[in-house]
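What follows is a single structure, written as C-alpha coordinates, with notes after it.
One protein chain omitted, others in place.
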Amino acid sequence: MLHIINKSPLTSVTLDTCLNTAAGGDILLIEDGVYAATRGSAAEAQLRAAMGKFKVHVLMPDLEARGLGDRLMDGVSAVDYGGFVDLTSNNKTCQSWL
Amino acid sequence: MSDAKKFMFVNRKAPYGTIYALESLEVVLITAAFDQDVSLAFLDDGVYQLKKGQQTKGIETKNFSPAYRALEDYDIEKLYVEKEAMTARGLTEEDFLVPVTVLGRAEMGKLMDEQDVVLSF
Partner (left out) sequence: MKYGIVVNEGPYQHQASDSAYLFAKAAIEKGHEVWRVFFYHDGVHNASKLTEPPQDDRHIVNRWAKLAEEHKVDLVVCVAAALRRGIKEDNLAQGFRISGLGQLVEAGIKCDRLVTFGD
(Lines give C-alpha, C1' and ligand atoms only; values in the text may rest on other atoms or scores of the structure.)
Protein backbone atom coordinates (compact mmCIF):
# COMPACT_ATOMS: atom_id res chain seq x y z
CA MET A 1 0.00 0.00 0.00
CA LEU A 2 1.07 3.57 -0.74
CA HIS A 3 0.73 6.06 2.09
CA ILE A 4 0.66 9.72 1.08
CA ILE A 5 1.57 12.30 3.72
CA ASN A 6 1.08 16.03 3.10
CA LYS A 7 1.64 17.55 6.56
CA SER A 8 4.78 18.86 8.20
CA PRO A 9 5.91 16.46 10.96
CA LEU A 10 6.57 19.46 13.21
CA THR A 11 2.97 20.70 13.26
CA SER A 12 0.91 17.55 12.80
CA VAL A 13 0.78 13.99 14.16
CA THR A 14 -0.07 12.63 10.71
CA LEU A 15 3.36 11.17 9.98
CA ASP A 16 3.56 9.72 13.52
CA THR A 17 0.19 8.05 13.19
CA CYS A 18 1.02 6.65 9.78
CA LEU A 19 4.38 5.26 10.93
CA ASN A 20 2.81 3.75 14.06
CA THR A 21 -0.28 2.31 12.45
CA ALA A 22 0.43 1.36 8.84
CA ALA A 23 1.59 -2.18 8.17
CA GLY A 24 4.42 -1.08 5.88
CA GLY A 25 4.80 -0.42 2.17
CA ASP A 26 5.63 2.83 0.41
CA ILE A 27 5.39 6.31 1.90
CA LEU A 28 5.30 9.35 -0.35
CA LEU A 29 5.85 12.78 1.19
CA ILE A 30 4.17 15.61 -0.72
CA GLU A 31 3.28 19.27 -0.11
CA ASP A 32 4.24 20.23 3.48
CA GLY A 33 4.98 16.57 4.16
CA VAL A 34 8.32 16.95 2.38
CA TYR A 35 9.84 18.72 5.40
CA ALA A 36 10.08 15.30 7.07
CA ALA A 37 12.72 14.23 4.53
CA THR A 38 15.20 17.05 5.17
CA ARG A 39 18.60 16.62 6.77
CA GLY A 40 18.91 18.11 10.23
CA SER A 41 15.20 18.36 10.99
CA ALA A 42 13.84 17.03 14.28
CA ALA A 43 11.92 14.39 12.33
CA GLU A 44 15.01 12.94 10.63
CA ALA A 45 15.73 10.23 13.20
CA GLN A 46 12.12 9.14 13.30
CA LEU A 47 11.93 8.77 9.54
CA ARG A 48 15.26 6.96 9.42
CA ALA A 49 14.04 4.49 12.05
CA ALA A 50 10.99 3.76 9.90
CA MET A 51 13.04 2.91 6.82
CA GLY A 52 13.22 -0.78 7.68
CA LYS A 53 9.47 -1.04 7.56
CA PHE A 54 8.72 1.47 4.80
CA LYS A 55 10.29 2.60 1.56
CA VAL A 56 10.22 6.39 1.73
CA HIS A 57 9.85 8.69 -1.28
CA VAL A 58 9.62 12.46 -1.59
CA LEU A 59 7.96 14.52 -4.31
CA MET A 60 10.95 16.55 -5.46
CA PRO A 61 9.07 19.49 -7.03
CA ASP A 62 7.51 20.14 -3.61
CA LEU A 63 10.88 19.96 -1.84
CA GLU A 64 12.51 22.25 -4.41
CA ALA A 65 9.65 24.74 -4.20
CA ARG A 66 10.37 25.06 -0.47
CA GLY A 67 14.06 25.80 -1.01
CA LEU A 68 15.22 22.48 0.40
CA GLY A 69 16.11 20.59 -2.77
CA ASP A 70 19.72 20.23 -1.55
CA ARG A 71 18.82 18.95 1.93
CA LEU A 72 17.25 15.61 1.01
CA MET A 73 18.32 13.02 3.57
CA ASP A 74 19.99 9.80 2.48
CA GLY A 75 17.81 6.79 1.92
CA VAL A 76 14.80 8.73 0.66
CA SER A 77 14.09 8.34 -3.03
CA ALA A 78 13.27 11.47 -5.03
CA VAL A 79 10.39 11.24 -7.49
CA ASP A 80 8.68 13.64 -9.88
CA TYR A 81 4.93 13.59 -10.66
CA GLY A 82 5.51 10.71 -13.09
CA GLY A 83 7.16 8.78 -10.25
CA PHE A 84 4.18 9.63 -8.06
CA VAL A 85 1.88 8.09 -10.69
CA ASP A 86 4.08 4.97 -10.86
CA LEU A 87 3.88 4.58 -7.07
CA THR A 88 0.09 4.61 -7.27
CA SER A 89 -0.03 2.12 -10.13
CA ASN A 90 2.52 -0.24 -8.54
CA ASN A 91 0.54 -0.41 -5.30
CA LYS A 92 -2.92 -1.97 -5.20
CA THR A 93 -4.29 0.85 -3.01
CA CYS A 94 -3.23 4.23 -1.80
CA GLN A 95 -4.26 6.14 1.26
CA SER A 96 -3.94 9.89 1.68
CA TRP A 97 -3.47 10.53 5.38
CA LEU A 98 -5.55 13.70 5.50
CA MET B 1 -21.79 -9.06 -3.47
CA SER B 2 -18.96 -11.18 -4.85
CA ASP B 3 -17.62 -8.30 -6.92
CA ALA B 4 -18.09 -5.82 -4.07
CA LYS B 5 -15.04 -3.80 -3.19
CA LYS B 6 -13.77 -3.24 0.30
CA PHE B 7 -14.23 0.47 1.07
CA MET B 8 -12.69 1.94 4.17
CA PHE B 9 -13.43 5.44 5.40
CA VAL B 10 -10.64 6.73 7.60
CA ASN B 11 -11.75 9.45 10.02
CA ARG B 12 -8.99 11.38 11.77
CA LYS B 13 -10.68 14.72 12.36
CA ALA B 14 -12.87 15.97 15.19
CA PRO B 15 -16.45 17.10 14.51
CA TYR B 16 -17.69 20.75 14.35
CA GLY B 17 -14.25 22.40 14.22
CA THR B 18 -14.33 21.56 10.51
CA ILE B 19 -16.99 20.04 8.26
CA TYR B 20 -14.95 16.98 7.22
CA ALA B 21 -16.57 14.57 9.69
CA LEU B 22 -20.10 15.48 8.63
CA GLU B 23 -19.40 15.34 4.91
CA SER B 24 -17.50 12.07 5.32
CA LEU B 25 -20.57 10.57 6.96
CA GLU B 26 -22.68 11.72 4.02
CA VAL B 27 -20.46 9.72 1.66
CA VAL B 28 -20.66 6.68 3.91
CA LEU B 29 -24.46 6.75 3.82
CA ILE B 30 -24.47 6.98 0.00
CA THR B 31 -21.94 4.16 -0.29
CA ALA B 32 -24.33 1.92 1.62
CA ALA B 33 -26.69 2.05 -1.36
CA PHE B 34 -24.03 0.53 -3.65
CA ASP B 35 -23.75 -2.85 -1.87
CA GLN B 36 -20.07 -2.53 -1.13
CA ASP B 37 -18.17 -3.92 1.84
CA VAL B 38 -17.93 -0.76 3.97
CA SER B 39 -15.92 -0.18 7.11
CA LEU B 40 -15.17 2.95 9.11
CA ALA B 41 -11.93 3.54 10.97
CA PHE B 42 -11.53 6.18 13.67
CA LEU B 43 -8.01 7.34 14.48
CA ASP B 44 -6.51 10.39 16.18
CA ASP B 45 -9.14 13.11 16.80
CA GLY B 46 -11.59 11.15 14.63
CA VAL B 47 -12.56 9.15 17.73
CA TYR B 48 -14.21 12.31 19.11
CA GLN B 49 -16.83 11.99 16.36
CA LEU B 50 -18.34 9.08 18.28
CA LYS B 51 -18.50 10.73 21.70
CA LYS B 52 -21.89 10.40 23.41
CA GLY B 53 -23.82 13.42 24.59
CA GLN B 54 -22.99 15.98 21.91
CA GLN B 55 -25.04 19.15 22.60
CA THR B 56 -24.75 21.60 19.71
CA LYS B 57 -27.54 24.05 20.54
CA GLY B 58 -25.07 26.59 21.88
CA ILE B 59 -23.10 26.68 18.63
CA GLU B 60 -26.27 26.79 16.49
CA THR B 61 -25.08 23.84 14.44
CA LYS B 62 -26.93 20.63 13.67
CA ASN B 63 -25.94 17.72 15.91
CA PHE B 64 -25.21 15.05 13.34
CA SER B 65 -23.99 12.41 15.76
CA PRO B 66 -27.34 10.51 15.83
CA ALA B 67 -26.58 9.58 12.21
CA TYR B 68 -23.86 7.21 13.42
CA ARG B 69 -26.63 5.25 15.14
CA ALA B 70 -28.49 5.06 11.84
CA LEU B 71 -25.57 3.32 10.14
CA GLU B 72 -26.81 0.02 11.47
CA ASP B 73 -30.03 0.44 9.47
CA TYR B 74 -27.88 0.73 6.35
CA ASP B 75 -26.08 -2.52 7.20
CA ILE B 76 -22.90 -0.65 8.06
CA GLU B 77 -21.71 -2.35 11.20
CA LYS B 78 -17.94 -2.38 10.86
CA LEU B 79 -16.81 0.52 13.00
CA TYR B 80 -13.23 0.30 14.21
CA VAL B 81 -11.63 2.56 16.79
CA GLU B 82 -7.88 2.63 17.30
CA LYS B 83 -7.17 1.77 20.91
CA GLU B 84 -4.17 4.07 21.32
CA ALA B 85 -6.13 7.05 19.97
CA MET B 86 -9.02 6.31 22.32
CA THR B 87 -6.94 6.00 25.48
CA ALA B 88 -4.80 9.03 24.59
CA ARG B 89 -8.03 11.06 24.74
CA GLY B 90 -9.18 9.70 28.09
CA LEU B 91 -12.03 7.79 26.46
CA THR B 92 -13.33 4.25 26.83
CA GLU B 93 -15.78 2.20 24.77
CA GLU B 94 -18.57 3.32 27.11
CA ASP B 95 -18.12 6.90 25.88
CA PHE B 96 -19.21 6.04 22.34
CA LEU B 97 -22.74 6.42 21.03
CA VAL B 98 -22.57 3.22 18.98
CA PRO B 99 -20.97 -0.20 19.47
CA VAL B 100 -17.46 -0.30 18.02
CA THR B 101 -14.63 -2.76 17.68
CA VAL B 102 -11.49 -1.50 19.36
CA LEU B 103 -8.30 -2.47 17.56
CA GLY B 104 -4.65 -2.00 18.43
CA ARG B 105 -2.49 -0.12 15.94
CA ALA B 106 -1.04 -3.21 14.33
CA GLU B 107 -4.45 -4.77 13.76
CA MET B 108 -5.72 -1.47 12.35
CA GLY B 109 -2.78 -1.28 9.97
CA LYS B 110 -3.39 -4.82 8.80
CA LEU B 111 -7.06 -4.08 8.18
CA MET B 112 -6.15 -1.02 6.10
CA ASP B 113 -3.88 -3.17 3.97
CA GLU B 114 -6.78 -5.46 3.10
CA GLN B 115 -8.88 -2.67 1.56
CA ASP B 116 -9.53 -1.97 -2.12
CA VAL B 117 -10.45 1.70 -1.68
CA VAL B 118 -9.42 3.92 1.22
CA LEU B 119 -11.08 7.30 1.50
CA SER B 120 -10.15 9.93 4.01
CA PHE B 121 -11.48 13.44 4.27
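The chains carry the letters A and B, assigned in the order they are written, with residues numbered from 1 in each.
Criterion: a residue touches a chain if its C-beta (ideal position, glycine included) is under 8 Å from a C-beta of that chain, and two chains touch if they have at least 3 such contacts.
As the structure is a prediction and not an experimental result, all values here were calculated from the model.
Undergrad: Can you work out which residue in A:I30, A:V58 or A:M73 touches the chain that's missing from view?
TA: Of the listed residues, the one touching the omitted chain is A:I30.
Undergrad: Thinking of the whole complex, not just what is shown, which of A:V56, A:L72 or A:C94 touches the missing chain?
TA: Only one listed residue reaches the unshown chain, and that is A:C94.
Undergrad: Touching the missing chain, which residues of chain A?
TA: 4, 6, 30-31, 61, 80-82, 84-86, 88-89, 93-94, 96, 98
Undergrad: Just the residue numbers, please: which parts of chain B touch the chain that's not shown?
TA: Interface residues of chain B facing the absent chain: 5, 7, 19-20, 23, 26-27, 30-31, 33-34, 36, 117, 119-121.
Heads up, the rule we're going with is that only the chains that are shown with their structure count from here on.
Undergrad: At what distance in angstrom does the C-alpha mean of chain B lie from that of chain A?
TA: 26
Undergrad: Which positions of chain A touch chain B when the two form their complex?
TA: 1, 13-14, 17, 20-25, 92-98
Undergrad: If you look only at chain B, which of its residues touch chain A in the complex?
TA: Going through chain B, the ones touching chain A are 10, 12-13, 20, 43-44, 82, 84, 105-106, 108-110, 112-113, 115-118, 120-121.
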